[in-house]
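A single protein chain has been omitted; all remaining protein chains appear in their positions.
Right, chain A next:
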Amino acid sequence: MMALSNVLEAPAAGFNFENSSRNAALQAGLEGQTPRPMKTGTTIAGVVFKDGVVLGADTRATSSEVVADKMCSKIHYMAPNIYCCGAGTAADTEKTTDLVASNLTIFSLNSGRKPRVVMAVNILQDLLYRYRGQIGASLILGGVDCTGSHLYTVGPYGSVDKKPYLAMGSGNLAAMGIMEDGFRPDLELDQAKQLVRSAIQAGILNDLGSGHNIDLCVITDRGVDYIRPYQESQYKDHRTNKYRFRQGTTPVLTDTVVPLELEVVEEKVQQMETS
């Protein structure tokens, strides 16, 4: 009875795996020439300073060996007091942070309270663990709430770490070296900004997946300062000439005009009713 086309089983909500066997067969057939998703092979870093948190990120998004986006924004909004840097598959980080941001907004509206960083971390951890790493998002969350300033990292399989300074992404080794050397407890705002800037700079210089500008986001209990860009890339695109051709560059050699003779075949008059 259930196999009749008129009796429909409503599809389950959520992810639909109908095409996965077809995709596996296609991948075997195409032998590695499948389209690649856009990744943010990245350097992201964060540090907790005296009054809050400073988050930093580069702005390059790659699609295997090609730079797909030179000015992509990797610091995502989660709540007025919580921001999140994302590394990994670009679409996954965007959608996941959007989802968590929506949930935090609903919570704020329901309870009338500002969300805490640890709530965002728990929601993310559950979500990413449920999908067993298939959602490729490595995130650094930072924020200031009623319990203080916090910095967390969440890995794609759902691992969570809480530290005063963190770096993630393909450039994290270079960035971490700078952080380890320069971090002190209770930094001032300028020192913290310089530290994050140097860490991201190291990632940009030493990693192919990171490049271009550096974005910073400073979160304190007074508010958020999103500095985009904090430092611009020195390899800017300076075009010395305008490459549009001016009018009259191409000389006109000959000019031929052919009038189209139109013949009246039928004439019909139709009265329009204007009463």
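The definition used in the following text is that contacts are C-beta pairs under 8 Å (C-beta built on N, C-alpha and C of every residue); 3 or more make two chains touch, one makes a residue touch a chain; residues count from 1.
Definition applied: contacts and distances are computed from a predicted model.
**Q** I want to check something: the complex is missing a chain, and I'd like its UniProt protein name from "Tubulin epsilon 1", "Proteasome maturation protein", "LSM complex subunit LSM3" or "Phosphoribulokinase".
**A** Hidden chain, UniProt protein name: "Proteasome maturation protein".
**Q** Of A:77, A:129 or A:157, which residue touches the hidden chain?
**A** For the chain that is not drawn, the touching residue is A:129.
**Q** Which parts of chain A face the unshown chain closely enough to count as touching?
**A** 1, 3-22, 24-25, 99, 102-103, 106-107, 110, 122, 125-127, 129-132, 134
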